[in-house]
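One protein chain omitted, others in place.
Just so it is clear, A and B label the chains in written order, and each chain counts residues from 1 on its own.
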Amino acid sequence: MDELSGWVLVVWESFNAVGVLAFALSGALLATQKRMDLVGMAGLAVVTATGGGMARDVLIGATPAAALTDWWMLAVALVGALLVFLLHRWMSRLDTPVLVFDAIGLGIFVVDGASKAMQYDVGPVGAAFVGMLTGIGGGVLRDVLANDVPAVFRRESRLYLLPALIGSSMVAAAVSLGIGSWWLMVLIAVLVCALRIASELLHWRLPAVKTEAIDIIGR
Amino acid sequence: MDELSGWVLVVWESFNAVGVLAFALSGALLATQKRMDLVGMAGLAVVTATGGGMARDVLIGATPAAALTDWWMLAVALVGALLVFLLHRWMSRLDTPVLVFDAIGLGIFVVDGASKAMQYDVGPVGAAFVGMLTGIGGGVLRDVLANDVPAVFRRESRLYLLPALIGSSMVAAAVSLGIGSWWLMVLIAVLVCALRIASELLHWRLPAVKTEAIDIIGR
Partner (left out) sequence: MDELSGWVLVVWESFNAVGVLAFALSGALLATQKRMDLVGMAGLAVVTATGGGMARDVLIGATPAAALTDWWMLAVALVGALLVFLLHRWMSRLDTPVLVFDAIGLGIFVVDGASKAMQYDVGPVGAAFVGMLTGIGGGVLRDVLANDVPAVFRRESRLYLLPALIGSSMVAAAVSLGIGSWWLMVLIAVLVCALRIASELLHWRLPAVKTEAIDIIGR
């Protein structure tokens, strides 16, 4: 997203911070459900907000990871944990805003992740994978640390990984074709965000295997 | 395995793809047992098939990770997930072939992993560790994401990590001694595969501590 400049960049980064905060809130809220202490809330908030970006940077070789050098992410994530600690009684009224903020974060993380991966010579397929991982990685780590099956994999979940994958594939294709202008990137982020919110409102779900599957030898 | 050429390389890569497919099948099958949707099946298939190689590349610094640039692995893994989705009713009849394919994959992943690590100056002990991890890492990640204790660590499991470690140690020793010819590598892969299958057929198990152990202070 180097080509962004002026007020577009300011708006983009502001929404990025809103996304980091929303991811952190979902981490801290899960920590309270899992009966963790303040350290657990801060830990899950940081992991959810920065885990996807860390996985991206480590896999493509963009080290030190951006979350370490751009330390405002750590700060925003800790603010998220503190908000949940102080205001958890009233958080349930914030369900809809948190859902919308989380969807905004997903859109921006996915577009940023796929764009960055394209700069590290992983090819369009690899970049589509990395962009998707940037969006969902933090939530997957959050659920693993909370000892849950990742929400994105669960049968009852709405679409989450798929909007991310569609967006990151579009970014990878656009950059490959040399048409990755900043307004197209913004458009793709808006699309990911819209698909995510629509999936929740319209109760979209993916099919799953119906029968209880058989045992696997060797496990 | 740079020294491989001609038909040996073709056979090696074909068996490699068979191994990737078998790993992906075990991931997708576990996803159905854990009541995941199609995204969960694809996710566990990809993680099982590519997780060991990703862990190897990240630890030795061979980034971007090969699974991102060699995107045929992602494609084969997704085919595996689709096969399980369409054919899960008949998968139980494939138990023995899947076991054999998985053992072939283990042999090739371990030899490839240890060879690659030796090129990154980690020394023979580090390379033996990395080769073993390349073989078992995908399955460990699969089980963690499915919220299970890793199968390779469980008391009732047959030998899996140990054949991998024996094979990777032999590769590391052979390369250190300058006798790492391609036919020796193939021989070691066959040995790992044979040890793995024999462990299943002959019900080999490792000893475990009998009593329920004491609590640990500070946990």
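Following the convention adopted for this analysis, a contact is a pair of C-beta atoms (placed from the backbone, for glycine too) under 8 Å apart; a residue touches a chain by one contact, two chains touch by 3 or more.
Everything numeric in this text was worked out from a predicted model, so none of it was measured.
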* To do: Determine which one of B:44, B:73 or B:130 touches the chain that has been left out.
  => B:130
* Absent chain, residues of subunit A that touch it -> 26, 29-41, 43-44, 54, 57-58, 61, 63-65, 67-69, 71, 74-75, 84-85, 88-89, 91-92, 95-96, 98-99, 102, 144-147, 151, 157-158, 160, 200
* Structure fact -> Note that subunit B touches the chain not displayed via residues 58-61, 63, 117, 120-123, 125-127, 129-130, 140, 144, 147-150, 152-155, 157, 161-162, 205-209, 211-219
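As a convention for this text, only the chains that are shown with their structure count from here on.
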* Asked: In whole angstrom, how far does the Cα centroid of subunit A sit from the Cα centroid of subunit B?
  -> 28
